[in-house]
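Here's a structure for you.
Of the protein chains in this complex, all but one are displayed in their positions.
Chain lettering (A and B) follows the sequence in which the chains are written, and residue indices restart at 1 in each chain.
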Amino acid sequence: MKSHTEYLTFTVPARMGFVNITQQVADAVTKSGVREGLVLCNAMHITASVFINDNESGLHADYQKWLEQLAPFDPSPQRYAHNRTGEDNADAHLKRQVMGREVVIAITNGKLDFGPWEQVFYGEFDGRRPKRVLVKVIGE
Amino acid sequence: MKSHTEYLTFTVPARMGFVNITQQVADAVTKSGVREGLVLCNAMHITASVFINDNESGLHADYQKWLEQLAPFDPSPQRYAHNRTGEDNADAHLKRQVMGREVVIAITNGKLDFGPWEQVFYGEFDGRRPKRVLVKVIGE
Partner (left out) sequence: MKSHTEYLTFTVPARMGFVNITQQVADAVTKSGVREGLVLCNAMHITASVFINDNESGLHADYQKWLEQLAPFDPSPQRYAHNRTGEDNADAHLKRQVMGREVVIAITNGKLDFGPWEQVFYGEFDGRRPKRVLVKVIGE
């Protein structure tokens, strides 16, 4: 069994934003030499997400608006008990649960085995500082 | 390490619907010859889901009603920027994030290692056309 590990770092300038990381994940698979296997890609921070969806800016605006409705940003400790700790990012912890922490992608014939529109995104919900993503490839 | 790859195709006649695919996933595991390992099962389309829950029609109706409340179907570009592209399925991209893209299931002694009520479902949020699901088995 082969394995390969990479850590990617992203600094999103706004509180919320999405970054297309498909090429970095594909490159990690190529470097691993794995032909058949799995790649795990996950946010290493708990106010961020890795998810798979469409590379379409209107949809990304829709996600942001929708997540803001489901879990509004509110630094006050009245709405969110977590913000009593001095943090202001409780909403980001909730948003991340909707979008998910991680994706697992099949590797077939040395490539990400994707449908026609699948793209991997880093989803940031409490940005403006460097945060890491793990890419772990296993297989043969 | 052994691996085995299958592509399943589903055409759900309605916009939204759930299909029990547990037997197809179990069959793929049997064909793989893997006794200990993992199976990844994911939607290859970004307006669909693979999830694990109960095989109970009332619950499935509850999921549909609930998802429609969380992310209502609305083809207009007023509610969803994605629909400015000529698409009418922004809601389906949102619903899929709630239900998830994929499941990873343990294989123990050559079988899906499931609790008593776990069943695998294909979740469709923009149906009426053929869409694919990937089953990837790895292990030994």
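The rule is short, and it goes like this: contacts are C-beta pairs under 8 Å (C-beta built on N, C-alpha and C of every residue); 3 or more make two chains touch, one makes a residue touch a chain.
Just so you know, these numbers come straight off a predicted model, no measurement behind them.
A.B. asks: Would you mind spotting which of A:V25, A:A90, A:A106 or A:V120 touches the chain that isn't drawn?
C.D. replies: With A:V25, A:A90, A:A106 or A:V120 as choices, the missing chain is touched by A:A90.
A.B. asks: Contacts of chain B with the missing chain: which residues?
C.D. replies: 1, 36-38, 51-54, 56-59, 61-63, 66, 70, 98-100, 103-106, 108, 113-118, 138-140
A.B. asks: For chain A, which residues lie in contact with the unshown chain of the complex?
C.D. replies: Residues 1, 3, 5, 38, 40, 42-46, 70-71, 80-85, 90, 93-94, 96-98, 100-102, 104, 132, 134, 136, 138 of chain A touch the chain that is not shown.
Note that only the chains that are shown with their structure count from here on.
A.B. asks: As a quick test, compute the distance in whole Å between the mean CA positions of chain A and chain B.
C.D. replies: Each chain's C-alpha centroid was found; their separation is 20 Å.
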